[in-house]
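A single protein chain has been removed from this complex, and every other one stays in its place.
Chain naming follows the written order as A and B, and within any one chain the residues start at number 1.
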Amino acid sequence: MRQQVVCFWLQLKILLFSPFEGFLAVVFPLMFATAALLVYQVNGDPAAMLYAGIGAAAMGIWTSQTVSATTLVQRERRAGTLELVVAAPTPFSLVLLPITFAMAAIGLYSVVATILWDWWLFDIALQVENWPLFVLSILMAAVTIALFGFLLSVSAVRYRTSWALGAALEYPGWLLCGFVVPLDLLPAVLRPVSWLLAPTWAVEGMRAAAAGESPWGDLAICAAVGLAYAALAAWLGVRLITSARRDATLALT
Amino acid sequence: MTSARIFFIGGLMSYRALFGWMNPWIFVPSLLVSPVCQILLFAYIGRSAGVGDDEFYVIGNALNYAAIPCMFAMTFTIGGERFAQTLGLVLATPARRIPLFLGRSMPVIANGWFVAMFGVVVGSMLLDTDIPGSAWPLIALVVAVGSLASTGLGLVMGAINLVYRDGATLGNVLFLVLLIFTGTNVALDDLPGWMAAVGRWLPLTHAIEASRMLADGAAWGAVSGLVGTELLIGVGYLAVGLSAIRVFEWLSRTGATLDRI
Partner (left out) sequence: MPLTETPAVEARDLRRTFRTRQGALRPTRRTVEAVRGVSFEIAPGELFGLLGPNGAGKTTTIKMLITLLIPTSGSASVLGRDVVGDVREVRRRIGYVFGGDRGLYERLSGLDNLRYFSELYGVPPREQKERIGSLLELVGLTGREGERVEGYSRGMRQRLHIARGLLHDPDVFFLDEPSIGIDPVGARELRATIAGLREQGKTVLLTTHYMFEADELCDRIAVIRSGEIVAEGTPTQLKQLVSAGRVLEVETYGVSDDAVEVARGTGGVRSVVVEDRGQLQVLVVSCEPGAEVTQHVLAGLDGTRVGRVSHRDPTLEDAYVELVTR
């Protein structure tokens, strides 16, 4: 436990000093949220603006995970530390977990930043009926996306170009999780994919809490999907590290 | 003769040297799949908001995404050398700077053009927009001019990279500026006045507008002014970039910022 907390704190420090994770991971989704809201603003329907504003707030969590989590292992490789952390007796999963949570913390920061920004630039004052549940939903989004990022970073150990794949997940995730677009608009074939993504449920929960409805059903599914990610990642972690040791892909840059 | 060789052969060689890490596993997701996803994202946002039609977003985002390969590759032709610590060696050669750096921009423009055209073609197929067949040759030309203009901006950033080491972050910020200010997703008329005014000075703004008009069936005469302006902006950025390289090269010699990575 102590290891998790100290590692979380030190990794957060690394991220904050990094112009990429500490600055871009917040600004990038913020600007995409802005672009989306600019489109919504053309018609100026306040209900639609509020709908988009709530989802746009959470876009940053997704970015901070998919992009950063897959570049994470690449970064360790480049610094030459990947081999060292793998050679440590602590299981590799327990090394990665606090890092992904440090990223989720950056994601949470971006949520607050986006809400303030939207309020300042677009005059969107979030009308939330049930603040505690709304915050809980955001936290659920952060945690489950962190677990998804954990899954991604584990797979990145073995496949060294996975950072490019991770970066390519950013836009589809924004679309498929329904951050700024109602899922009903998407082709029906894509719906099962959305269901498999935990953030979809967290965003639903956020909207429900904001509207004063019960988010518990959505949050329960969200938690279940998130746990499935964690289990899958832990299982893959052992297998992929072994295979990286067999195929000598740890040291490659 | 030497300059011509530096322009063509040197340009191509440096491109191969600096992008040797590029492979289909990186190229396909980041330069083919991502632009299409960006198109889809905003097309659906537009549908959901009831603003614009699909074709509007296809053209806007496909051209906007050309900025990624153009700006990043151009910045990287300088920043990447800095990282490999070969920049000092290149600058120590007597080669003339204009063919040296412009030669490097040719493959970059071609790549940007390909990425944008791929976006337009695949985006229109996925979203079923119909751009008239006769418009395609001119759209291809306009996209090339737009790529040139973004590469010009990339050269400016490359120059900044001589004195400021975090070029990638800067490139991302500029991409975001282009996303919002060039009318990619919101027509300039619908943007606040000051944003539209900034957009008029950026690359891609006029190319996007011209391509949209062509796709709606406009004739060359109607867009030639826009294309001319875009070309002028592109050449302007290239000129600024080249002179900035000259200035910064001198500054880095006096301030010794070159070898720091």
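The working rule: a residue touches a chain if its C-beta (ideal position, glycine included) is under 8 Å from a C-beta of that chain, and two chains touch if they have at least 3 such contacts.
Source: prediction; values computed, not measured.
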Chain not shown: contacting residue from A:Val86, A:Leu183, A:Ala223 or A:Leu236: A:Val86
Selected from A:Ile14, A:Ala113, A:Val135 or A:Leu183 as touching the chain missing from the view: A:Ile14
Candidates B:Asn23, B:Ser134 or B:Ser243 - the one touching the absent chain: B:Asn23
Touch residues of chain A, complete complex, unshown partner: 2-3, 6-7, 10, 13-14, 17-18, 79-81, 83-91, 95, 242, 245-248, 250-251
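One rule holds in what follows: only the chains that are shown with their structure count from here on.
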Chain A and chain B, separation of their C-alpha mean positions in angstrom: 29
Residues of chain B that touch chain A when the two form their complex: 23, 25-26, 29-30, 33-34, 37-38, 40-42, 44-52, 166, 168-169, 172-173, 176, 179-180, 184-186, 190-191
Contact set on chain A toward chain B in their complex: 19-20, 23-24, 27-28, 31-32, 34-36, 38-40, 42-43, 45, 48, 52, 161, 164-165, 167-168, 170-172, 174-175, 180-182, 185-186
